[in-house]
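Sharing a structure below in structure tokens format, with a few things to ask.
For this depiction, one protein chain was excluded, whereas all remaining protein chains were kept in their positions.
Chain IDs A, B and C follow the sequence of writing; residue 1 opens each chain.
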């Protein structure tokens, strides 16, 4: 067990996977010589050489498409898209090709590729470098989507994604790259689709994922002082997502709040809420609330971006409303 | 008032708009000389000439991007993307450019463009020519999304979209193009964001949009015979959507079912359900149910596609469950 | 791998090219009729008039080489050796289809044979093939990855991205453009301001063109191109001038086609030209007739088996969205 930064856990997951399996290769812009725009691939070119780590031209559609083709030809490619906003250029390859190949070919083969990309704001990176678009991918049968929030998950979920036979979108978080946390020497493999209770509580189930986990935990701490006991569930994987874990918690707390960084409308939280308003309806003692971004692009200026983002205050307000 | 096919109502909306405003132009693949793959632009080249109707090369990113640029330079372009599955190639231009330009330029200007594209299955067109991806766009601040289900709306919503100062995605439905219905001589302009009650009822609110409206109406008819009175609401616009109309109906019926052709998970219905599980919670006498596509790509073979699609039977089963 | 035919007497190669072309022709004539009879669900794009191209290229491919295709992919698929019964069954939407009836005409694939799929998205085969070539290059066995695409596809940006990467990284991609002059209902010359030959020169990629309707010409360029690719691990462009005899899809009224084009096309029929080439190469009397009869018989048998197969069980709808029980790599 040693302390690691989130970004180094990402690196180590790739490093370990590449050492274990020669078919794992990396493709992305500036991932080789420069070690990645966020330094997530630092040292991998040096360790594994140019036949394993490819600095691609600025061509996001081709990067994703090459990953599909390489995966169909025996490799386990990891493609990096520098900012999640740029996956807008790769959508055909991910949605029409990677996601569907196995199904539409009648189960003949699989597409064992990973696409790593960071989402999220807080850096004044502006409207085209801050978006959280994971709900798009969660809507597409054939894709899996994981969003590691902790240092250990940055390792374990990425390793699980690389090992997974199907295409997995791994959504990292720019604001978390510098996060420090414990990374076991041999981290336990994660099971994609399994949520974790990060804090136990009795009054409200607070479902979250990604960077918002940390805001949620702080809010839960403050709420505790006010006498509200909050159970915080980190989804970790949003496609598939752990419906059973959320329902089990709801059966104890009877109140549900969902928080995430992405825009609220038509976001990931909508599906969680909708499912619980069906299968969990009889357990609900209060409306299902969501705390997420309002309906605007991510603004640049810090005052506006600060207002745009989910905060402890917003979560607390919702918690209080739930308990009122 | 005359009978028209849905596709002809689409054509007439463009024809009338082009006659009324010289800044309306069309760009798309085979929209000019061939009159469109689904013949939606038939006759427009002949009437308005090659300076208004452009046969574009097969380049969906550029088609959408040119619409953005033309819209920023004083035109009101209508871009056609032949199948909604191909918008995967236009996402950057729609999401990072069209949707955000007004906001990120501080309200200096607008992007009065329309993107027309047909979604939907039922034609054995297979996994890459049948998808309903409207939930993606509804998640993006700055875009509007309308989905006409009737012949009159095929006209009125498209005209409203063309008149709208902001980018509007108009989602048509391949299986509806041949639908016949009344088209007034001077159709009333639609207000984007306004739902319509297509059938009144007292027991259940059934919210739907697009081609599924017709399945919903048939199911409501059958349900009536079983003594279940169903109010069918056609959303018509899903971004913005008419929360007030849905809530008002829910306050009468106290039961909510949502039906659409798109995949259920993380689909449009999730947002409707989530909102009602918040603001409509106290009105609910039963779980909120959804009837939509299961979690797989759209299969080709008719037996599989038939099973995949929403049917009257599936809606009826849900209605009965709601009343049980 | 290429049969060892003397360059100047490729009779044996021509025979096997001809046989492939006839298999495709028979299969597509059958599909054409089945479509009229209302037995083919969905869209059907026939490659009648274009059969010589993939038939000749496949003469020089091994099972380790990969192929990606487009919406007009029957010929590419059958030429790579995909089983005719599974092919028919797929296009008819049957449970025994090679893709279980999930894909249909635009998505026939056979991963065991390196056939990575027809594709409903214009130009999507290019990056898939480029990535496949990256994998093949890593194996170091001289294998190549072939992508078939049309002239209309040349307008898509992915062409540029992939030509650049294939050239930059020296990947063994065979970019095979089937130039039939049409892009749906428009002459492609109204959509393109560039010639593939000039793009090839700009990107420094070897280029050859040929009459795609002449099996002998196709045999020669394919042999040379693939030979150079295997030796040098380089990309290569082949532009094959050909004819789209049928409409864009079946049911297309084709009122946009110029007068006289049909006559020109029948004068360029690749099967007729192939027969002449076989005769010139001194192929024995009766071989063509015997072969045609064999192909027809096999076609009929495959069709019958396919037609006898059931439609997929609706209960299988959700199978294979994901991989159960882990990955088995080819």
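Throughout what follows, contacts are C-beta pairs under 8 Å (C-beta built on N, C-alpha and C of every residue); 3 or more make two chains touch, one makes a residue touch a chain.
If you're wondering where the values come from, they're calculated on a predicted model, not measured in any experiment.
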Residue of A:37, A:229 or A:317 touching the missing chain in the full complex: A:37
Residue, one of B:65, B:126 or B:280, that touches the chain absent here: B:65
Of A:129, A:159 or A:290, the one touching the omitted chain in the full complex: A:129
Absent-chain interface as seen on subunit A, which is shown: 29-30, 33-34, 37, 55-59, 61-62, 85-86, 88-89, 123-129, 294-297, 299-304, 306-308
Residue ranges of subunit C at the interface with the undisplayed chain: 155-161, 163-165, 167-168, 190-195, 198-199, 201-204
Touching residues on subunit B - with respect to the absent chain: 23, 25, 51, 54, 56-57, 59, 61-62, 64-75, 77, 92-93, 96-97, 101-110, 112, 141-142, 144, 165-166
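We adopt the following convention: only the chains that are shown with their structure count from here on.
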Label of the chain whose CA centroid is most distant from the centroid of subunit C: A
Intercentroid distance (Cα basis), subunit C paired with subunit A, Å: 40
Residue list for subunit B, restricted to those that touch at least two other chains: 61, 85-86, 88-89, 126-128, 295-297, 299-300
Contacts with 2+ other chains: residues of subunit C: 97, 101-103, 107, 119-121, 157, 321
